[in-house]
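These notes concern the structure reproduced below.
For this depiction, one protein chain was excluded, whereas all remaining protein chains were kept in their positions.
Up next, chain A:
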């Protein structure tokens, strides 16, 4: 099957405008005849649900949290990019587009990224109009700061809680539509399956997490906005509930999974303290604006950091990347931290840490200014570590953060299954092999507010209304029965191990073999071991309680079962991609100085995998990436 990206013809700058002018429209009076099912209420799902309802469609929205306001987008800290050029420092749509393509190591689709840069400015306008309290200058205008991978200040922020404020903006729009009766909201529910009728996505199977009741919902289109799969590593910066289930089960129904090996490791997280640890906490990348990263030059130097003189410190990012310094992209900063720690120069217990030092910024700007900029982050750090970062430098280490892979979508954000749209982190589309800071929020809101509402209309107008199948249709019945049986299976195993113990075992394996660096040998080992863990899981997992109640172990069992299959796909993708690019670093493919070595002649493509059963080898499809406007170049931040 060929992958048609459906990129509109014409010059890059005009593609989106010309597309919008030529798509089919749905008459306002007919919009209410369509039902759209949205999974997830983060920036992408929340904004999409609100906008689709504003347009007049019937919307049913589902989230597993108790309230749509708690989606994990809420945890994003640092900011959102937009090509506003308010700072007059030379920013433009083209520059944001270029930085994003380069940041992603030339593995993203030009047309999608350009559109993202174009609509970025509208996002800020929209959010300000909603009352999002962005940081302001004394003159009353919006303030900006800079982020990794960029030499301009284009990041808008609301203290260290930008994700929270943007999500609350989307949530308020969504709440307005719920109040008006245009969106029917189903909190504390989980999508357990996708229903495909005559080749089109036409419904979902939902489990109510409080009563355990399984229900089916049919619609004219399904929108997955269910986030990323970083929790496959067990330890990550993702919320505990974040999971791969919605996208993976859609994959098992025929949607292609693209580039799963592109996982972003964030350089500034609080280091792990012990085996009990349940998740990792991110310290915003914005800290790198004022914090300087260093390690002692001498191995095993256990002196108090304040007692180590300047000359005996290695500010390795400033040394290696003088023009970007501490603001080099995340993949590069992460790998550099790993390198110095592997070389025995790491600090803190276990040597898995580097210093993020604010002493010179505090001297220059005063503690008050630093507290104003990053106060809540400093407080959070102190809560977790018991150390005061105003007095001694933070200790940080890279951790799994964001996943650039996801379900394959075309320019319409539609998967290869007609009627199945995938937005935000759940799709693969805009970040290539690495995501630049402050770009996730931008993509989530761009997709939900400004892209999907146009593209979905084009699909709906084409298929026409009145085609929604009844939930009595055999496909619905089949999916409902299969999922009820699956739940009963979990409960009947009554083995000896907890779900979490399997998740930890899997996560450690995937982190060791397919984490910050991967190689042929390790990946093959992982591919051999994952089926063994999976086999034991299905024989020896213990899920207590029943299916007809709030049962958190049962919820986790379903998600971990999916991770146990998904992990294999992740490692297979990493093994197949024999090059290094962005968040995917194959140790066999590196330059003499340790930088990532891409192979454009063989791998300038998106890999999209087609499911072929548990344990079966998925079929590889490729979308060749055409670069018409940007010359493929070796990425340099020196």
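Everything below uses one rule, namely that a residue touches a chain if its C-beta (ideal position, glycine included) is under 8 Å from a C-beta of that chain, and two chains touch if they have at least 3 such contacts; residues count from 1.
Convention: contacts and distances are computed from a predicted model.
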Response to the item:
By UniProt, of "Raffinose/stachyose/melibiose transport system permease protein", "Cytochrome bo(3) ubiquinol oxidase subunit 3", "Tryptophan synthase alpha chain" or "Succinate dehydrogenase/fumarate reductase iron-sulfur subunit", the chain left out is "Succinate dehydrogenase/fumarate reductase iron-sulfur subunit"
Worksheet item: With respect to the chain omitted from the figure, which of A:500, A:519, A:536 or A:610 is a touching residue?
Response: A:500
Fill in: Sole contact to the chain not displayed, among A:12, A:222 or A:380
A:380
Item to complete: Could you tell which one of A:15, A:70 or A:586 touches the chain left off the display?
Response: A:70
Worksheet, complete the sentence: Among the options A:366, A:545 or A:594, the absent chain makes contact with A:545
Discussion item. Going by the contact rule already stated, which one of A:36, A:50 or A:596 would touch the omitted chain in the full complex?
Written reply: A:50
Worksheet, complete the sentence: Residues on chain A facing the left-out chain by the touch rule are 47, 50-51, 54, 65-70, 72, 74-75, 84, 86, 122, 124-131, 133-142, 158-159, 161, 163-165, 168, 171-173, 175-176, 178-179, 185, 187, 210, 237, 239-241, 273-274, 276-279, 281-282, 379-380, 383-384, 386, 449-450, 453, 496, 498, 500-501, 542, 544-545, 549-550, 552-553
